[in-house]
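Below: one structure in structure tokens.
Every protein chain except one is present and positioned as in the full complex.
On to subunit A.
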Amino acid sequence: MARIRPRLAVWKFASCDGCQLSLLDCEDELLEIAGEVEIAQFLEATSASVEGPYDLSLVEGSVTTAHDAARIQEVRKQSRFLITIGACATAGGIQALRNFADVREYAAIVYARPDYIETLATSTAISDHVKVDFELRGCPISTRQLVETISAFLAGRKPQTPPHSVCVECKIAGNLCVMVGHGTPCLGPVTHAGCGALCPSYNRGCYGCYGPMETPNTPSLSVWLSRLGMDEDALRRVYRTFNANADAFREESERHDR
């Protein structure tokens, strides 16, 4: 008799598809994962579709339309566990830049007939709408952490995704500090770990794509960044990218608003 495998569903909201692609980018593990779970709903990968309820829902993307605000409620109702994957789902993503502007102006810049565009004035995280059981950070998420998260779900344990800063990963990687060593502005001290200190390993400052770490001291970092030559405008922009609507980054960017 075939054993009953947990049902996995993958859902997309406003996003670039990169985080769900991370699942297909697990070239070495994909077929194994597909053996351990029943992929019941994953529109990018399969036209097969199994009705809910689902044991695990992975949700990518942010809520930017009234329709999607209703749809996430449905997804939640049908899901035993709901895990958000990526900066859009956990913090509103790059499209949350509209939260700092007038979305009607944005629509007028991009579309010939902005009156045809139905959209919310904000882009918000999934947890602003429904209860989320776990949030996986990153723009994009790391495939390694995704495999860890799915494995943890299957084993009924908590995923090992440390909440400390990128600086810790940088020390583990043996990198010279780009800020101290080269005077390169870096968001590593306030950014959530997970990438393996990628940017400093390539002689570049971290740009915060994993969002804020636990209890970041952003005002202090801003002082250091301004000593390296960043003006108020640059400080505002550096916190306002792929996790612009994450509380710590939003508040710090607003401190440098003109």
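Methods note: a contact is a pair of C-beta atoms (placed from the backbone, for glycine too) under 8 Å apart; a residue touches a chain by one contact, two chains touch by 3 or more; residues count from 1.
Definition applied: contacts and distances are computed from a predicted model.
**Q** The chain that is not shown, which UniProt protein name from "Acyl-CoA dehydrogenase", "Sulfite reductase subunit B", "Ni/Fe hydrogenase subunit alpha" or "Peptide ABC transporter substrate-binding protein" does it carry?
**A** "Ni/Fe hydrogenase subunit alpha"
**Q** Identify the residue among A:4, A:31 or A:155 that touches the chain left out of the display.
**A** The missing chain is touched by A:31.
**Q** Taking the entire complex into account, which one of A:107, A:152 or A:228 touches the absent chain?
**A** Counting the whole complex, the residue in contact with the absent chain is A:107.
**Q** Go through subunit A and note every residue touching the omitted chain.
**A** Subunit A touches the chain not shown through residues 12-22, 24-25, 27-28, 30-31, 34, 39, 42-49, 64-65, 68, 93-95, 97-98, 101, 103, 105-107, 109-113, 116-119, 139-140, 142-143, 195, 198-199, 201-204, 207, 209, 234, 237, 241-242.
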